[in-house]
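Inspection log for the structure reproduced underneath, given as structure tokens.
What you see is the complex with one protein chain gone and the rest in place.
== chain A ==
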Amino acid sequence: MEQKSVAITVTSGKGGVGKSTTVASVGLALAQLGRQVCVMDTDIGLRKLDLMLGLENRIVYDLIDVIEGTSKLRQSLVRHKEYPHLALLPAAQTRYKEEVTPAQIKQLVDELRNEFEFILIDSPAGIEGGFRNAIAPADRAILVVNPEIPSVRDSDRVIGLLESADLDQIDLVVNRVQPGMIKDGDMLSVERVQNHLAINLLGVVPEDRRIIRSSNTGEPVVLDDKSLAGRAFNHIGRRIHGEEVPFLEMEETSLINRIKRIFHIA
């Protein structure tokens, strides 16, 4: 039987690399393409996706309420008002990761598959129980990595764990790339990161101050026309959707940046 729904776990190992930003932005990009998308926060006790999507004031029930039978799945889903193809299944903020099991999360995702074409699962940092919950229902995984040693090492460890969980399709998103630093020889290039990890490159996202603005306002950066990172996330969504999209040209070309580089102050 053809599988209509795809569950994608977005993970990293290391915290703070941009998992939730990726889930919110790529989820919205897919919804803009007309797909039915559910973004699911499995970071129980430390949820973030609601803030990234500006939905924090609309949460009544959460993932644990559904598992415990306090609410129905439909009641816990928060639909985006402007993009109704997108729904959030929030994590509980005052509970613990140990209160749910991988089997329960898998069952929940199986139920979501009836309604959604894409289920993006935001994994917590680390490789403990929360991570195991997040990967249990996944058909494929996206690994978000920053071009720095701790992030790449953790990601390599996560790849090993994903492979041992029989997850074969693992794609790489290199986030917070600074082309100027790469050019100066002070940041690992995307190519080197990909060589070390030896998995398929799905996207490259530049460092972008506008991401802070987007988390301030609760409007994912993918909605920001001026944001290069937003465009990169949009392209990732389109690649997941099956389109062939070229990688962004990220070289800094503004006069100010060139002057800064001449005097080594960039």
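Just so it is clear, a contact is a pair of C-beta atoms (placed from the backbone, for glycine too) under 8 Å apart; a residue touches a chain by one contact, two chains touch by 3 or more; residues count from 1.
By definition in this document, contacts and distances are computed from a predicted model.
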Chain left out of the displayed complex - its UniProt protein name, from "NADH-quinone oxidoreductase subunit J", "Glutamate ABC transporter substrate-binding protein", "1-deoxy-D-xylulose-5-phosphate synthase" or "Septum formation topological specificity factor MinE": "Septum formation topological specificity factor MinE"
Sole contact to the chain not displayed, among A:28, A:182 or A:240: A:182
Selected residue (touches chain absent from view) among A:46, A:60, A:103 or A:198: A:198
Absent-chain interface as seen on chain A, which is shown: 148-149, 152-153, 156-157, 160, 182, 184-189, 192, 195-196, 198, 263-265
